[in-house]
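What follows is a single structure, and I will ask about it in a moment.
The complex appears here without one of its protein chains, the remainder shown in place.
Each chain gets a letter, A, B and C, in the order it is written, and its residues are counted from 1.
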Amino acid sequence: MNTFGNQFRITTWGESHGPAIGVVIDGCPAGLSINNEELSLFLGQNDRPIPELATGRCEANQAVILSGLDNHITLGTPISILIENTDYCRKDYEQINQVFRPGHGDYTYFKKYGTPTQSGGGRASGRECVCRIASGYIAGKLIAQILPHFEIHSELTKLAGMDISDPADWEKAVNRAMQIGYAGDSSGGVIRITVKGLPAGLGNPVFGGMNACLAAGLLSIGSVKSLEIGAGKSSADSIGSDFQDDFIETKEGLGFDSNQHGGILAGITSGEDLVLTLAVKPTPTINLPKNGATPGGKIKTISINGRHDKNITPRIIPVAEAMIKLIVVDQLIICGYLNKDRIMAAKQNEKKEAVV
Amino acid sequence: MNTFGNQFRITTWGESHGPAIGVVIDGCPAGLSINNEELSLFLGQNDRPIPELATGRCEANQAVILSGLDNHITLGTPISILIENTDYCRKDYEQINQVFRPGHGDYTYFKKYGTPTQSGGGRASGRECVCRIASGYIAGKLIAQILPHFEIHSELTKLAGMDISDPADWEKAVNRAMQIGYAGDSSGGVIRITVKGLPAGLGNPVFGGMNACLAAGLLSIGSVKSLEIGAGKSSADSIGSDFQDDFIETKEGLGFDSNQHGGILAGITSGEDLVLTLAVKPTPTINLPKNGATPGGKIKTISINGRHDKNITPRIIPVAEAMIKLIVVDQLIICGYLNKDRIMAAKQNEKKEAVV
Amino acid sequence: MNTFGNQFRITTWGESHGPAIGVVIDGCPAGLSINNEELSLFLGQNDRPIPELATGRCEANQAVILSGLDNHITLGTPISILIENTDYCRKDYEQINQVFRPGHGDYTYFKKYGTPTQSGGGRASGRECVCRIASGYIAGKLIAQILPHFEIHSELTKLAGMDISDPADWEKAVNRAMQIGYAGDSSGGVIRITVKGLPAGLGNPVFGGMNACLAAGLLSIGSVKSLEIGAGKSSADSIGSDFQDDFIETKEGLGFDSNQHGGILAGITSGEDLVLTLAVKPTPTINLPKNGATPGGKIKTISINGRHDKNITPRIIPVAEAMIKLIVVDQLIICGYLNKDRIMAAKQNEKKEAVV
Partner (left out) sequence: MNTFGNQFRITTWGESHGPAIGVVIDGCPAGLSINNEELSLFLGQNDRPIPELATGRCEANQAVILSGLDNHITLGTPISILIENTDYCRKDYEQINQVFRPGHGDYTYFKKYGTPTQSGGGRASGRECVCRIASGYIAGKLIAQILPHFEIHSELTKLAGMDISDPADWEKAVNRAMQIGYAGDSSGGVIRITVKGLPAGLGNPVFGGMNACLAAGLLSIGSVKSLEIGAGKSSADSIGSDFQDDFIETKEGLGFDSNQHGGILAGITSGEDLVLTLAVKPTPTINLPKNGATPGGKIKTISINGRHDKNITPRIIPVAEAMIKLIVVDQLIICGYLNKDRIMAAKQNEKKEAVV
């Protein structure tokens, strides 16, 4: 439902049109230093990675931590974070109040809950993702205690239909996305995420595999329409003798001569980088007219006035990174690397034992 | 771990090299007629959809139902199904006993569990999927009680690197996959799955959405390297005014003029067909030499003798369909369409109430 | 951890010494009317059922509902309730700051989390129970939609060591509890709870039985030291021919000539009243000196100054009732009586179908 994770678990709440949103984080070990100001700063920095493609800034996203801390140190008890909707972008709600917007959750929420049109979108909003980013901030601080070489690199490999491989491509693609946006329309993009510094042996087999967990987490993000692991879709075009990565000997032990598997074999990390690729659909809210519908079953053309995200893809990056960090922390706890009660490493002697 | 689902839940067990595999199905309502022979027949029919691309037949897959039935009618109690490994394809295990095979779970299981090389692959084997198919058979029978128009259509849209859109393409692609296979190598493919007959309003928002559930289920299948929903990866190339599907009025109520969203909006079904696309990697077991490794950290070249699946893609279809059925049944229970205790519909008056 | 329930699920957070406490309720169907003022009123009424046995009133317990509502009607999304610790009884924390108090969680929290002495008790405090009572208020409103004859009757059958069977006993027992309290000490009591109006057939067999669920919920309340179902401990003294309740024919169908089983057979409700008996230990906080200890391992005698609950037993009643309501709602959803998406009955035709 609104809870994600097993031993490190978040529960998010709040509608974009309500007074506040928030998250309760359960399972964070005691002893972690958390700074309220740093968290708010992190939220600010991660809210609009490419500001010119996003809506105008309208929320300060001041996070308030209401529980789970004593003198900025976690107690092991639930961490409740609240973020007020102080000045949330007021759109022309009058207009959309009685219409299901295309590409939004208004209609499906209505079919499920019977709730009024203007409420349906309130939960299924990008605003909910701020809670994920806040949780990911804490997850990231935990990972840093255990995995010193952990890093996530995300890059846009496509924007507004244009491939990006160098700064020149980048400039062209951003310009194109802005042109489309100024024309009242929107565009999508592709994100490639590389996760470095994970040990081999993380994850669980069969239904609890890293692939299954990452898929559940990343495809729970509203605008994401595909997930590829490693070589992804192009795996289908390969042959086995090329595709399967050969083992090699390295100074640090066994490795692979390539990484088409994307860091996961049989649900368990291989020690290679995790490589994940996400496709993001164009922002559903646009100024151009589209056919919505009324609860009475009639078509009604609407064009949303006001600002909108010209391209939502950059804003998906911190959300995806947050989901990955949440999954990694959960697996670190489940697989015995991180103690759920107190921060301390549990597998320091692992390599030695494993090879004996 | 080895359990999938919430209110309709399966737990699979068994290694390919052990005496048997099996599954316990919990949450199946009382009153469903299940025929042991039909189940075994179903398993036989779904084991090798394109026999010439699979290994030679070596298992009868006789399923024995050990609990949960009285006179072939479910009791509401757990259904335990056991399938003996009567004559499981004996490969040249001598050769691979001391080597981690490339593309398999041998190495990652070893890193996680420290278990011997020849055991690692035993659980992370396609053989485990027979249990999913058996569970999907029962899930399918339940769905048929509630959703009379439910259907799953799966098609191979690519095989051995060749696009398939007509029977001529099909023949060429299968021939190419066989040639590659006879040469001791293997190939992959792409599966497009269309799920018809789901009501609008199924699924849960945020982390429990249909997209998240389907992603977890389908990417838990070993060889699947990508999942796309609706327009999938190509969503990234579209613009919002084209991409978002307009509402239309139909005889049965509201609908959409297109289905780029793929039947899910904000995690909840829209009433349109679910459209899911999976890419399958080439079979890891091939006859050509590849570099494996020993537990001691040394490279060792291996070529697996004997028969292998020339292309595993067709065999993924019944597994993927099973996972989808398991998810649909679980959601039908959770969303109140199907009673977990006894078979009876709960939402018969839904449409009426929803529109009032 | 800090979450209770399956399909109707609460997550509580907050320390007694922090700025606020709260709860997130997930799984409440859409369409329920909830009134913020009524909730605060309910909390006020249920906080100190027998004020003279409780500490002096120091909290207004104004609950603020931050999400999940639109015009006082539930949306189906998580309901976040926040209650400020506006003026929480400030005790002589200076004194106890460096000492583990006997009978409290200070020491065990320290052993688990390594957290400072004064924080340990903050989560393991009766204050956390306000969140349960608030959740129980909403659960109770849901039950009323489905089970018109549902009622919970709770009575103190023992207080301060004195049996209570009539008003004269009651007066004596309360007086005795007050005398003990004025002497700086505390006392315990026994609560018998009768739950009326549940249908037969609720609950799940084996590990998910009503007995198991009720046990988990009621023994999660800090001061409760025993739970008895039906005849409870005295069952051990009976013989089978007396103990097993005979069936009888009633106007409404089958019934029982007695209720020693306490309304649950094989984990499933029988249609008879649930009868549950709880023993509550004496309040741990007292004015008399007791031997606490320091984190350094030294004994330190402490006597807590200021007001304390003379007898905590009456305050356990609304908490126990809340836990029961939460369990009943969860089972109503799981067993198909209550739709998790929207309020509507699903088993109206049950009796008819069951007997056919």
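Rule of thumb we're sticking to: a residue touches a chain if its C-beta (ideal position, glycine included) is under 8 Å from a C-beta of that chain, and two chains touch if they have at least 3 such contacts.
What you see is a predicted model; the values in this text were computed from it and never measured.
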The one of C:A63, C:I81, C:I133 or C:V190 in touch with the missing chain is C:V190
Sole touch to the unshown chain from C:K281, C:K325 or C:K340: residue C:K281
Given C:T86, C:S165 or C:N291, the correct residue touching the omitted chain is C:N291
Among C:V24, C:A231, C:L274 or C:I324, contact with the omitted chain is made only by C:A231
Contacts from chain A to the absent chain lie at residues 7, 77, 201, 205, 334-336, 339-342, 344, 346-347, 353
Where chain B meets the left-out chain, the residues are 1-3, 9, 11-15, 18-22, 24, 26-27, 29-31, 66-70, 75-80, 82, 109, 112-116, 119, 122-123, 341-342
Had the left-out chain been drawn, it would touch chain C at residues 1-4, 12, 100, 102-105, 107-112, 114, 120-121, 123-124, 128, 158, 160-161, 180, 185-190, 199-209, 211-220, 222, 224-241, 243-249, 253-254, 257, 261-262, 264-271, 277, 279-286, 288, 290-293, 295-299, 313, 335, 353-355
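What we mean here is this: only the chains that are shown with their structure count from here on.
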Here the gap between chain A and chain B, centre to centre from mean Cα coordinates and rounded to Å, is 26
So, in whole Å, the Cα centroid of chain A is separated from that of chain C by 37
Distance between the CA centroids of chain B and chain C (whole Å) is 43
Touching at least 2 other chains, the residues of chain B are 201, 205, 335, 353
